[in-house]
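Only a single protein chain was left out; the remaining protein chains are all shown in position.
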Amino acid sequence: MAYEKLLTRNIHRDNSHTIDVYLANGGYQALRRVLKEVSPERMLEEVKTSGLRGRGGAGFPAGVKWSFLPKTRDKPRYLCVNADESEPGTFKDRLLIEKDPHLVLEGIILSAYAIDCHTAFFYIRGEFHRGYRVFQKAIDEAYARGFLGRNILGSGYSLDVLTYRGAGAYICGEETALLESLEGKRGLPRLKPPFPAIVGLYGCPTIINNVETLANVPYIAERGAAWFAGIGRPKNTGPKLFCLSGHVKRPGVYEAPLGIPFMELLNEHAGGMLHPDRPLKAAVPGGSSMKVLPAPRCDVLLDFDSLAAAGTSLGSAGGMVMDSSTCMVGALLNLAEFYAHESCGQCTPCREGTGWFVKILRRLEMGEGRPEDPDLLLDVARRVEGNTICPFGEAVAWPVSSYVTEFRSEFDDHATRKACPFGAASVR
Amino acid sequence: MPEPNVPVPAPEAPPPAAAGPAPAPPQPALPPCGPDEVALLIDGRPVVAKKGTTVLQAAGTIGVVVPHYCYHPGLSVAGNCRMCLVEIEKVPKLQIGCATQVAQGMVVKTTTDRVKDTREGIMEFLLINHPLDCPICDQAGECRLQQYSAEYGKGRSRFVEEKIHHDKRVPIGARVTFDGERCIKCTRCVRFCDEVSRTGELTLVDRGGHAIIDTFPGMALDNAYSGNTVDICPVGALTWKPFRFAARVWFLKNVPSVCGACARGCSVDLATYQNRVHRITPRHNPEVNGWWMCDFGRQTYAPVQDMPRLARPIVRPAPGGAGGPGGTAGGGAAPSMGEAIDQAAAILRAAATRHGAGALAALVSARLTLEEMHLAKKALAAAGIARLVVPPHEEGQDDDLLIRKDRTPNGRGAGLLGLGAPDAAAVAALAADVAARKVRGLVILGEDPAGDGLIRAEALRTLDALVVVDWRASATVEAAHVALPSCGYGESEGVYVNCTGHAQRTRAAVRPGGLAVPVWSILREIGRRFGLGGAHSSAPAIFDDIAATVPAFAGMSYRALGEAGAPVKGA
Partner (left out) sequence: MSGGGAAQGSSATVPVSPETDRRIDALLTRYPRRSSALLPALHLVQDEKGWISDESMAYVAGKIGVSPAFVAGVVSFYTMYHRRPVGKHHIQVCRTLSCMLRGGRDVMNRLRSRLGIEPGQVTTDGRFSLEWVECLGACDTAPCAQVNDEDVALLDPAQADALIERLRQGR
């Protein structure tokens, strides 16, 4: 069965990022039709029925999130596009932004229309310099051709899209931290409730959606919810961009329906393991924050529910692959340092716990470990998880608890040694 | 960034509302409540609370203490310390009590093993980078880390590595010192400067474990309310410079009183030890100052300790040989209070006889209490002195928080008792009349016109009779024929009426030295020399007399004033 590329249909064309190429390949037709013939309420229903789940990491049904908006119109509604892609192992939004920005933009316009929003913000991480320039240019092109601004295509619907660059903070990918950053402050996550759909940007009802999520919307508009729901698996519908990196031959972004087996993605899309004599040892299917799967458990389907049943999560679909040369203690130390650098520092368990993980893991990796250290890591992780303002607590606790649990013997062994047994080949 | 704990309800479920999770099924014994209230259970006990109340607040109304650091009722909710996490039935994760609103039928549990275990964890996290400074830290004895460690902590730490280090004696403000290692980043101080003083000097800088409180480079925490950040800091990170290493708080005894630095009359506590006031802190009073006070008021006790004191009565020869029996010195080198008061009465009488009663006047301070002003009026009337002047003491402007430019605590009281409001023109006229020798006798109660530049000392020395009642060995006292030592701030009790007409009791916190006695008792004795009747045996008794005879104060009493004071209806 040949899989029809949807999200990556255009990316290999020359000048795929330009509006002319986009238009020449059928772009903005869906928008034309919807603005003429489909009410915003119908559009919202269509997205709901399609079963599209958020592609940023939570997998929350997009249409359901949109329906949380209050019925009143006393405050303007805002749509914020989360282009802060910073989850280690994830680079799929960047691909769309740089290679097919108009697909994303058409999705933004359709979605803003569906939720009666007239100002949308494109929050892009500061390090995506090229992506920012390309997307701003795409926006300028869209204005010039009448797809943005006042009275789009004579429909009476108006929309402005404003770009906003982050400045280096992973936490700003969290919805409410993104809003804080957009308001010109430190990117500290907010207490919830209230949720952004009720009290969001500038206190107004706000929807935050991931880039890839919105890139699906033109297809839903063009071909309908039923068609979309036929791709993938029940409750895990639609096409998906999967990232693979680490010890694989061809690291990259691969499009497949939700539910593709991990081993098929690894071997048939990414070329299999990097070194033939170093077999798969562990893989993280969904970005560094999701629990690690040891090789024997990597025979899984890559969708939200299957991975949840397997004890991990699809997350941002940022798959990272580790072969037998990898020291799992070193790998976890690397990630623990990431989380310690990126913690916003607001709440006690995360602010203090992330630093503590690094200190314990450094001792283990440097040969100063103690037999009680693995259990200590597990207990500290247990005390962080569930007690924080935002999911960053889980994002650091899950790797710690899963690496220690799944590779316990390696951690116990480190605690007895004066040096890491993986030596130079390890992650250090 | 993944969002694994965004709730995934069934598609038909209503959106999560701001008022807490879905109600539990009907519980037994939930009391009925009004339209704006909800009934819930906290640790099995029924509570009725207004909608919008938080679980933490509702628990407080039934004496259930939910431990917390970052929450403060006078500031916005931050929810970052996580110490107030409690269990709510049907909600999978623990919820912070400071931000969770009560809902009908909610079942809250604060004593379960899960909650205890979580509190233990939070305590451990707070302590892993906290320095073991207790032996040298001012906060010891009133420190939430200490208190909660004892109540909720593990008792030992599992942290064996090097703690994060910060500067420990940062002169963050003129009166405030900051210790970066002790800070638990609760952000109460930042929120105070943003929301209350609205001066924005403080911020968190950096992030993660290295986040720390700081000011803009080269700028200081220098607003007039900086001391409040010290009060609200739950640990010893922010300390009040004048109080650093001054006394251990468990030796201090707090005496509730009223600040004397301006007409706001903030409710305060005078902390005393070994007959000295060591610090002044605000006392919560929603009618007057809320939770706060200004920095200047905190130092009100300092003058009483630092300035030269009038400890014993002084009698000096009056001009023209005027004086009572016993000659010019009246009573010898060290007169008793009684002898000095006799002399005072004698020289006033003599001056009145010589120049007429109209040549006598009095300066009455707006720093006196109502009781003192009341007796002043009676005593001066008995002595035939009709011209009473209340000098104003103004500095700066009223700000939009607490500070008043009127730097006297009882100017309003002076007006209500018929002494007249503080009046600069009247003072100037009096000074002119003294210089022109139209006024020949002056009674000065609690004022230092020579030192304040209101009446020149040389002019004062030309008077036939100068009687001064004060606690200071001031320039005016130097010119006096009779100087009678009185209590200063914090040494006797009495009532002030503040700028909004709110009356509050001050209390005696320390005993004065020497022969000083309360002003009202001196005035009573002077009055008696002129035939004034009445027992006037104590400040409360005098206040009762005020209530009985001055319509504005009808029905008031010390008991009715209580801790927070009461509005003066006639004000």
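List of remarks:
Chains here go by letter, A and B, matching the order in which they are written, and residues are numbered from 1 within each.
Just so we're on the same page, contacts are C-beta pairs under 8 Å (C-beta built on N, C-alpha and C of every residue); 3 or more make two chains touch, one makes a residue touch a chain.
Here the structure is a predicted model, which is why all the values come from computation and not from measurement.
Among B:Glu151, B:Asp206, B:Glu395 or B:Glu563, only B:Asp206 touches the chain left out of the display. From the set A:Ser86, A:Thr237 or A:Thr348, the residue in touch with the chain omitted from the display is A:Ser86, counting the whole complex. Considering the full assembly, A:Tyr170 is the residue among A:Tyr170, A:Tyr219, A:Phe304 or A:Trp356 that touches the omitted chain. If you put the missing chain back, the residues of chain A touching it would be 76, 85-91, 93-94, 119, 125-130, 162, 164-170, 181-187, 202, 243, 245-247, 251-253, 288, 318, 320, 322, 326, 331, 334-335, 337-338, 341-342, 344, 427-428. The missing chain lies against chain B, touching residues 194, 198-207, 214-219.
The rule we apply is simple: only the chains that are shown with their structure count from here on.
Between the CA-based centres of chain A and chain B the separation comes to 54 Å, rounded to the whole angstrom. Those residues of chain A whose C-beta lies close enough to touch chain B in the complex are 48, 54, 56-58, 60-61, 64, 67-68, 84, 86-87, 169-175, 177, 186, 191, 193-195, 197-199, 286-287, 289-290, 313, 315-316, 340-349, 351-356, 359-360, 363, 376, 383, 386-389, 391-392, 394-395.
Looking at the complex, you find that chain B touches chain A at residues 1-6, 8, 11, 15-18, 20, 77, 79-83, 85, 93-94, 96, 99, 118, 121-122, 124-126, 128-129, 158-159, 161-162, 164, 184-185, 204, 206-211.
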